[in-house]
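Got a structure for you, written out below as structure tokens; questions coming shortly.
Selected chains only, in their assembly positions.
Note that the chains take the letters A and B in the order they are written out, and that residue 1 is the start of every chain.
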Amino acid sequence: MLVVMKHSASAQEIRDVVDMIQEMGYEARPIPGRQRTSVGLIGNDGQVEPTLFQSLPGVLEVIPVSHSYKQVSREWKEESTVVTLPNGTNIGGNEVVLMAGPCAVEGEEMILDLAQTLSRMGATILRGGAFKPRTSPYSFQGLGVKGLQYLAKAREETGMAIVTEVLDVETAEAVAEYADILQVGARNMQNYPLLRKVGNIKKPILLKRGLSATIEELLLAAEYVIAEGNPNVILCERGVRSFDTQTRNLLDLTAIPVVKSLSHLPIIADPSHGTGVRAKVTPMARAAVAAGADGLMVEVHADPNHALSDGAQSLYPDQFQELLDQIRVIARAIHRAMTPPLAHQAGFE
Amino acid sequence: MLVVMKHSASAQEIRDVVDMIQEMGYEARPIPGRQRTSVGLIGNDGQVEPTLFQSLPGVLEVIPVSHSYKQVSREWKEESTVVTLPNGTNIGGNEVVLMAGPCAVEGEEMILDLAQTLSRMGATILRGGAFKPRTSPYSFQGLGVKGLQYLAKAREETGMAIVTEVLDVETAEAVAEYADILQVGARNMQNYPLLRKVGNIKKPILLKRGLSATIEELLLAAEYVIAEGNPNVILCERGVRSFDTQTRNLLDLTAIPVVKSLSHLPIIADPSHGTGVRAKVTPMARAAVAAGADGLMVEVHADPNHALSDGAQSLYPDQFQELLDQIRVIARAIHRAMTPPLAHQAGFE
């Protein structure tokens, strides 16, 4: 941490900063400059609040130098984390993974049929909401445990792994009974009790970036999960809030190479929520893979116009097939491959 | 809701939109324009997803006309809601209320002393965090129930009402045992299970605006609480995320008159989190009152340089006194008054 003193700071004011640092048990190192003196705080273990110094007399500004995240960083662990699912799918290695399915599980037949279609096309992970967070209390809130059971049945029939959202600490265990990956949604990215809870459950976590979360905050949220002993965190860029209303969110694809350089964790993109508009999903899904995403989460629905939620951003199955064909070529262009389709699937049909 | 058709939309495409609206059980009203036709959906009860129409052939865009919030709106209830606390303080009426105290309760003596000071100056509500949400898992997380007990003791000694944060569903009842107002923090503004929980507890709720929440989303979050039968919601503007790094957040004071015109709920401002810098707290506190806020929540600490959190944005007690003196005049300028000091307080000393 660097405490930058004002040009006009007195020798006493500088000494006071030095004293305060030493009193806290750290080393202080004054760095005289041509315009002003700075004081470096050495040995910061992430416990020092930079704001503490900000209002001291003679202080111009305080600049944090070390980051407060640790175990998520590439400095901590050089090699990339690869999360392996029970059905053999790897996330974070050389393969690009596909998670696909409806926004919400709407019924048994609906999800079974769609899972068959998607796994046949090559997706190995089935998404589908059973507990839905909705902006309005009057919107459809999901089928709950019933929805989880339909998802489990779809897994049984197709071999796909299941990713579904966990909304709160109460229902976390119940969701974990059925799901292969627990999704923590954007609105819950800084719900710390929930992060701790899923950190203890020890199933892979899909952690979505909050609507206006910085990348550092996203990494710190992941740190909460890892600090509980669960290293299997997959990050997800799903669009941030912006001033333009043409799309639902602004998909920040640069977050992908940025995360890749700061952290060893896998990162995927969700172009469905990231754009909110069906016609933009395919180009942005391609772009995400080209930017280096380890996978995609895409909403697909057999009949989007009658979907109970997010219909307008769901692809038709044949659009998803076309997307897959394009992505396969793009992955190759950057020396990656798509996750192979579920080998044992033939046996299920 | 208005479905705007493209200039080039065919008669059949327009008919399809009309049919779909009628199939959903609403009335459709085509509105021919010079450039293009629009189709109005009449009778929207907040259940219609505008996105459903967005991807239909021939549709240019879909414009929501009615808002999805209901009971929070001034259209639903004309007169302003006034929340009355056990110690007689009114929030939302003509008086401007002061909530003050440390970011976190750090110990018994500390909070008792500060409460004495603050109530003597005229604050009638004591703030102080017992359960703290922290961006980093390695930061101080609060004293928990012990902190709540110290707050209760401070109430006993001074007569001040207590506002403190509730972090999750699990601890909500415990917090409610001690607190007069349950604070739902910015990071939890869209934590729907928590909103439902506090909606059932029936104590006044202080709902802080999320870091990038629109005012409509803030009102919808309040709607969650009210929909559970708890009408005593106090909104709080505490700064939104911005591109400038000079201050911690961008305090959006215009939200105050905007909320006042859309909703009957009280709204206060938190200039401490809204700026994050001690020297900016006083001018922005004054500005909030001038903009029409029903109250202020201000962090005050006897020794900010040694505070366990948010020290840099905490006022010294004598700065708080000066702030109070200025605000009193400003309140008068707009025909309001400050909440009178606790009448019975003398008896406590």
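We adopt the following convention: a residue touches a chain if its C-beta (ideal position, glycine included) is under 8 Å from a C-beta of that chain, and two chains touch if they have at least 3 such contacts.
Note that the coordinates shown come from a computational prediction; the quantities given were computed from them, not determined experimentally.
Count all the copies in this homomeric complex, not only the 2 that are shown.
Altogether, the complex is made of 4 copies.
Methods note: only the chains that are shown with their structure count from here on.
With chain centres defined as C-alpha means, what is the inter-centre distance between chain A and chain B in Å?
Inter-chain centre distance comes to 27 Å.
Mind listing the chain A positions that touch chain B in their complex?
That would be residues 20, 45-47, 49, 51-56, 68-70, 133-139, 167-170, 187-188, 190-194, 210-212, 217, 220, 223-224, 227, 241, 276-279, 304-305, 307, 309-313 of chain A.
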